[in-house]
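Removed: one protein chain of the complex. Kept in place: all other protein chains.
Take a look at subunit A:
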Amino acid sequence: MPTVIALDVSLSMCRPVQIPDCTEEYQRRNLAIHGINTLLDHFSSSCRLEFVSMVVFSYLWEQLVPFTRDFESIKTALSKSETYNTTCIEGAITGIRQLLYDEWNASTASQVILVTDGSIGVGQKSLKNSLQNWDQRDPKVPEDQFPLPFPFPCKLHIAIVGNPNDADIKSSMPYFEKLIEINGQGGEIFTPDNILNLKSVQTMFEELGEKYYSPYHGALHCGNFKCPIQLFPAPEPYDKTDEFEHISVDISKTLEILGFLDIADVASPPMLSRHLVLPMSTKNIKKMEESKQENGEVEKENENEEEPASTEDGKVPSFTVLLHGSLKVEGMVALTQVGENWFGILYSWADSKKKSNLMLSLFTPGDEPVNWIGSLDNLAPISAFTEPPYGEDDNKTPFPVRPNDKRSYAQSCVVWIKQSGLQTDLQKVLRHARKLPDKQQQFYKELNRLRRAALSFGFHDLLDAMGTMLDRECQMLPGSAHPDASMQLAHAANALRSDKATDFTQSIMPLRTNFSQEDG
């Protein structure tokens, strides 16, 4: 998930920090940059595919580094950043919101980390002022709206480089808490433990990284096949209030393949999110377990975790590679259960450079996430069928699941909402009339369809009008026309004017002539 780190570069960040037994003098901004670097180190060790953008703000804001995976470039840029005047938090958040919105779509989950010394600014643009009327802005001025909550899934974290026991920080805490509350999508305030020094700020950022940027480790199961895997980006728990119920599901540590489907049958289903499935080497897992047992130092374990698999690892067969290869060759997907009543599909995915990999796409939690596949619980293995659902030679498919009723656009119902609708239908009758007697069957079919529709709508005038129309057609027949044509037209015109024509249960039948008998 993309991350924006926003650093306060107002003058207040230049305040020196009193650190006992320390000869060097540090400013708050030095500590903040040190903390951010710690976090970036965490990214490069355990989530190297993370996109991070660096924003600095004071009264104005500026995107220092656009979204990148090159964390070193952020460190370099940070070291060169300058200092400006006062803090304006609302402005910064507005800017961040725009950045995220422009770059990613409304469904990409992202995180914002606001790094500040805890000052809320002064005067009209202070956070205190902003929050006083955040929900009473004039809706007609879109530029003036309060930027929170973010219109996309986004956590807001606030890392305060300041001693939490200081009086001014204590007094500004409620405002920051309010920000997170307004956003309402998670996130928290991080403060150093009691004292403010390099170590405590570092620990604070390590904590943040641990808690919100820990990679997903789990296992992929397919019957007796088992394979430890990692997902990137780590899937977010699903939490949403529906019309009728509140759904809250966590992704399970075990992804269980339940069966397979053809790509053509799943037909581009709606997906909640996509995740790369990367196999983990057994060596790394051992290391992880050992380090966890021994000293709980997760940092060390992470150092090796995402390193390119050594040649040794590459040579140990992995189930994901086998699965990926077969899914790609056969053009299939694996239906996978990822949580309670939560499913997804695994398939082979290639980027523009033709580098393919195994991908997990998550459906919306629930039993029927894809309409044309129907209830997932109702899917049975083909061995349970007496007749093979895919045919003897794999020449048919049991999908899509058809709804019981046909849509109006899928059947030829009469629609006379606009004049053109009625005209088109009448023209169709006339077209067939001109091709009598060849089109006799179609002519009477259309004629009766129109007649019934007119009767249903109470549009009885139409019957007379149609009669007149057919009379006129009859007179205009060229001399070369088949004699049967004029007889049928006259018959139809008369039938439309007769009393029987208004009887819905009756149909106008073709006139039996010598000619038609000959044909028959």
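Methods note: a residue touches a chain if its C-beta (ideal position, glycine included) is under 8 Å from a C-beta of that chain, and two chains touch if they have at least 3 such contacts; residues count from 1.
Throughout what follows, contacts and distances are computed from a predicted model.
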Listed names "Large ribosomal subunit protein uL30m", "Integrator complex subunit 13,Protein asunder", "Dynactin subunit 6" or "E2 ubiquitin-conjugating enzyme", with the criterion being the UniProt name of the chain not displayed: "Integrator complex subunit 13,Protein asunder"
Which listed residue (A:79, A:194 or A:383) would be found touching the missing chain in the intact complex? A:383
Of the residues listed, A:26, A:59 or A:101, which one is in contact with the missing chain? A:101
Residue in contact with the excluded chain [from A:424, A:441, A:456 or A:514]: A:424
Touch criterion as defined above, residue of A:60, A:264 or A:509 at the omitted chain: A:264
Against the hidden chain, subunit A presents residues 1-2, 49, 51, 67, 69, 101-108, 222-225, 232-233, 244, 256-264, 266-271, 274, 276, 278-281, 308-309, 311, 313-327, 329-335, 347, 349, 351, 353, 355-358, 361, 370-385, 389-390, 394, 398-403, 406-410, 412-415, 417-418, 420-421, 424
